[in-house]
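Moving on to chain A:
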Amino acid sequence: MLAHALNVLLSGVFHAAILFLVAAGLQLVFGVQRIFNLACGSFYALGAYFGVSTVTVLTGAGLPRPLFIVALVAGGIAVAAVGPVVERLLRFVYDRDETFQLLLTFAVVLMMEDILRIVWGTAPTSTGGLYLIYGQVRALGVTVPVYNLIVIAAGIAIALLMGYMLARTRFGRIIRAAAENREMSEALGVNMRVVYVKVFTLGTMLGTLGGALVIPSTAAMSEMGIDLIVEAFAVVVIGGLGSMRGALAGALVVGVLRAVAISTWPELEMLLIYLIVIAVLVFRPRGLFGAAAA
Partner candidate 1 sequence: MILQARDIRKLYGEFCALDGVSVGVNAGEFVSIIGPNGAGKSTLINVLTGILEPTAGRVFFKGRDITGIGPVRLARLGMARSFQLVSIFPELTVLEVLQVAVVSRLRRGARLFASLARDREVAEQALEVAELFLLADKRTVPARQLPQGDKKLLDVASAFALQPEVILLDEPTSGVSTRDKTKVMEILVSASRRIGIKAIIQVEHDMDIVFGYSDRIIALHEGRVLADSTPGEIRANEDVVNMVIGRKGRKRSTC
Partner candidate 2 sequence: MKARIAVAAFALAVLAVPQLGRDYYSILMLSFFAYATVLLGLNLLFGYGGLLSFGHALFIGIGAYAAAVLTGKLGVLHMEAILLVAVAASVLVAAPVGALCVRYVKIYFGMLTLAFGMLFYSFLLKFYHLTGGDEGMRVLRPTLLGFDLSATPKVQFLIGPYYYYSAAVLAVAAFVMWRIVASPFGLCLKSIRENPTKAESLGISVNRYRWYAFVISAAYGGVGGALLGPTTGQVDPNLAYWTHSGNLVFMTLLGGFTHFFGPVLGAFVFIYLQDAVMSVVSYWRLVFGAILAVLVIFVPGGLVGLVTGRGVRPGIKAMRESPR
C-alpha cells in the first residue's frame, strides 16, 4: 500500500520535474515579455528529438553509454539556438495586441510540428535501453530507476539555480525589474531588446532541456509538443502567471495529481487537471503565487 503510494508519488515528482522546466521557461517569457508562448511545447518536443539524435550520434561515435546523459543535456541545451530565431519573429509583434502575439506563437507551433516530422519522421524515436543503464533503486518496496532520481535532482538544482540567479545576479535583477516595469527599466538604461533575446533564449533552453531529459523514459513522438502545452498551461495557471515559485508549485500539483489520477481512475487523468484549472481561474485567478492584478 505504502509502496504503491510512493511509486505513484515518485513518478509524479519525476513528471513534475520535467513540467517545471518547461513551465519555468514559459513563466520567464510571460513575466518579462507578457507573451504566452504556445510554442514552448514545440521546444520541448524539439529538445526531445534532438536529444535522441545527439545521444545516438555520440554513442555511435564512441561515447561510453553511461555518459549518454551528458550527450542528452548537451543536445538539449544546444538546440535552444532556435530561441533567438523565434524571438526575432516575435519581435514583429511586440507592440501589438496580445491576440496577435498569441496567434504568432501558434503559427510557430504549426510550423514546428511539421519541421519535426520532416527532420525526424513520424515514427517514435527513443534512446532504447539507456533508460535503465544506471540501474534501479529498491527501497521501502519501491522500485525507481536511478535516472528518474537524477532528473528530479536536476530539476531541484535548476530550480535553486534559477532562484539564485533571479535574486542575486545582475541579470536576475534586470529580469525582475523588467517584469515589474518595462518602461522604467528602459528609462534606467536597460537595453530591453537584448534582455528580451536573452530571456526568450533562456526560456527556450529550459523547454528543450525538459524535452531532452524526459526522453529516456518515453519515446519522442510527434504529438508530444501540443499535448504538453496544455499541461504546461495548467501548471502556470495553478501556480500563477509569471511566477517562478508558481512554476514549481504548479508543476508539483499537476505532476502528482496526474500520477494519482492515472493510478486510481485513468479516465480522469487530464480531466481532473482541467477542472482544477477552471476552478483556479474562477476562484483565484492569480493562482498560488501570481500577481494580484489580473
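A quick word on the picks: all candidates are chains of the complex that A comes from, given by their letters.
Quick note on the criterion: a residue touches a chain if its C-beta (ideal position, glycine included) is under 8 Å from a C-beta of that chain, and two chains touch if they have at least 3 such contacts; residues count from 1.
Only a predicted model underlies this, so the values are computations on that prediction, with no experimental measurement involved.
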From 1 or 2, the one in contact with chain A within this complex: 2
Partner candidate 2, residues of chain A touching it in the complex: 36, 89, 92-93, 96-100, 102-104, 106-115, 117-118, 226, 229-230, 233-234, 237, 266-271, 274-275, 277-278, 281-282, 285, 293-294
